[in-house]
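Reviewing the structure listed below.
Heads up, one of the protein chains got dropped from this complex, but the rest are sitting where they should.
Per-chain residue numbering starts at 1, and chain names A and B are given in the order in which the chains are listed.
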Amino acid sequence: MNVPVENYLVLAALIFAIGCAGVLTRRNFIVILMSVELMLNAVNLTFVALSRQLVSMDGQMIVFFVMTVAAAEVAVGLAIFLAIYSQRRTVNADEISLLRW
Amino acid sequence: MEPSALGNVASLAYSLPEIVLGAAVVLLFLLDLVVTRKETLGDVALVTLALVVVLSARLLWGDSAALYNGAVVVDGFALFFKLLLALAAFATVWMSLGSREIQKNGTGEYWAVLLASTLGLLFMASSTNLLMAYLALEFVSLTSYVLSGFMRHSRRASEASLKYLIYGGVASGTMIYGMSWVYGLAGSLDFRAIHTALMSGQGAALPLYVALLLTLAGLGYKVAAFPFHMWAPDVYQGAPIPVTAFLAVGSKAAGFALMIRFFFTAMAQSVGAGVYQLVGGVDWSQLILVLSMVTMTFGNLAAVAQQGNVKRLLAYSSIAHAGYMLMGFAVLNDDGLRAMLFYLTVYYLMNLGAFVVVMLVANSTGREDLAGYRGLAWRGGALPAVAMAIFLFSLTGLPPLAGFVGKFYLFAAVVEKQLYLLAVVGVLNSVVSLVYYARIVRTMFLEQPTGGEGVVAVDWHNGLLLGLLTIGTLVLGVAWGPLIDFAGRSTHFLAY
Partner (left out) sequence: MNPYIALLISFALCAIVAGIMCGASWLLGPKVENKAKSEIFETGNPPLGSIRGIRFPVKFYLTAILFVVFDIEVVFMYPWAVVFRRLGWMGLGEMAVFVAVLAVGLAYVWRVGALEWD
C-alpha cells in the first residue's frame, strides 16, 4: 500500500501541535522539554516524508543534524535542571519566578 | 555574477578566521586542564579574536566565493558582519577580563564557550543554506544558554538560563518546522535554489506564507523582536553583564545577518539599482513593517514602565532597537539595508558602552538597580557617568551623536519609500524613549548620593574600553562617511 505524502504531513502537523500544546500547558520543566523534543520529531517526520516525495537526500541529511541538535539541547537542559534543582528542590515552572517586574 | 561553489579542501583557504577560532576553542579546553591561572585563558581568547579580526579583514581584498559545496559563502556582506561580530566578541572578552562576576566564578571553560559561540555567529553571518543556517543558529543558542547560566550558584542566572532554553527550544523548533515546509515547497535547502524555484512559480503562496511565519519565529527570537522577545528581559537581567552585552550585540547582529541573507536572496528578486521585488506571492515586507512598529512601541513602553533594574531596562531598550532596525528591512532596497548595517555598528558601540558602565557600577557596588546610580557623577564615577550620558543620548538618537546619524539614515530610507506611518511611529517612539533614558541621566547627575551607595572606581583596563567606545560614538556622530560607504558596498553582494 502506498501512503500519500499528505498523510505524513498531517500526522507531523498533529504531532507538532501536540508538542506546542504541551509546552504551553505543562508545568514541569522536564515535561516541557519532552514536548520540545516532540516538536522536533514532527519536523524530522516532515523532512523524511518530503525527502521521499522530492527524491532528494537533503531532507534525510538534515534529520541527522536535527537529532543531534535535539540531543545537545536535552543535555544542556538537563544540566541546567540539575543546577536549578540543587538550588531550590523543584523543577516546577510556577515556582521558578525570581525574574519578574 | 555566479560564484562557483568550491569543494571542501579548496574552501579551507577562505575560512581561516573560522579555523583559527575552532582550533582556539579546542586549545582552550585543553589548556583549562593544565593552566591554573584562568586569566591566561582570557588573554589567549583576546589574542585569538584579534587575529580573527585581522584575518577577516584580509579577506575583504579577495574575491567572493561559495564554500563547502554551497553551504556557506564568503562575500562582502558576510565579511562586514564577521568583522562586527568578531569585534563584539573581542569587546566581550575584554569586558569579561575586568568583570567581578566572571572572576568570582572563574573557570576556564567560560572562554572556550564564548569563542565557540563566536564561531557560531560567524557561520550565521555566512550561511547560504537552510541546514547550515539552522546549525549555526542552534550552535549559538546552545552556547548562549551555557553562558547565561554561567554563574552556577546564582539562582537568578540558572533561572535565566532555563527560561532562555525553553523559549529557544520552542523558537528554533518552530523555525526548523517552517524550514521543512520551505524545503517541501521549493525542493531544496539552498537559498539560491529556493529563489530559482520560487521565481519559476513553484510553491503555493498560502503555505509559503505560513512557512515564512514559522521560520520568522526562530529569527525573530534571535534578534528579540516582538512577539518572540519574552526571553530577553529575564535573560538580560539574570546573565553575567559581559554575557548580556554579548547577547545584546552579537546575537542580535548575527540574527539580522541571517534574516537579511535569507529574505533578500531566497525570498526577493533584485530588479537593479539596489531595489528588490518580492517573489513567490508572499508580501513579507508588509509583515516586517507591522512587526517593526509593534516591536519598537512595545519595547519603549515596557522600558518606560521599568523602574528597577537597569539591565532589564536596557533589555527593553534593545527590543525597541530591534524594531528600529527592522524599519530598514521593510523598505526592500539597498538604502534600507545600508542604514541597517550602519545602525548595527553604531548600536554595537553605544549599547556595549552602556553595559561597560553597568559593569563598572556593579563591580564596585554590586548593584544593578536604578537607585544604585543615584548621584553617580558625585561619588568617583564622573567619567562613567559622562560616558553613560553620551551612550544613552546616542541611543535616543540626539545629535551630534552616532545614534542620530544611524536613525537619520533609517528614517530617510523609510520616507523615501513613502512609508509615512512607519516614520511617524518611529519618531514618536524616539521621543518616548527619551523619557527613560533621561531618567537614568537625571539620577546620575541631578540626584545627590545618600551615602549608602558606595564609591565607584574606574580601573585602567575597563576605563580604556569605555574610552574607546565613547570616542567611537562621538566620532561616528560627525564623520560617518567612511562607514556608511563601507556598509553600502557590503549590501551589493546580495543581488543576483
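Operating definition for what follows: contacts are C-beta pairs under 8 Å (C-beta built on N, C-alpha and C of every residue); 3 or more make two chains touch, one makes a residue touch a chain.
If you're wondering where the values come from, they're calculated on a predicted model, not measured in any experiment.
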Contact set of subunit A toward the excluded chain (per top definition): 61, 64, 67-68, 71-72, 74-75, 78-79, 81-82, 86, 90
Subunit B residues that touch the omitted chain in the full complex: 8-9, 26, 29-30, 32-33
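The criterion applied here is as follows: only the chains that are shown with their structure count from here on.
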Interchain centroid distance [CA atoms averaged], subunit A/subunit B, Å: 26
Residues of subunit B that touch subunit A when the two form their complex: 130-131, 134-135, 138, 142, 145-146, 149, 152-153, 155-156, 158-163, 165-166, 169-170, 173-174, 176-177, 180-181, 183-184, 187-189, 233-234, 237-238, 305-306, 308-309, 312
Subunit B-facing residues of subunit A, complex: 9, 16, 19-20, 23, 29, 32-33, 36, 39-40, 42-43, 46-47, 50, 53-54, 56, 58-59, 61-62, 65-66, 69, 72-73, 76-77, 80-81, 83-84, 87-88, 96, 98-99, 101
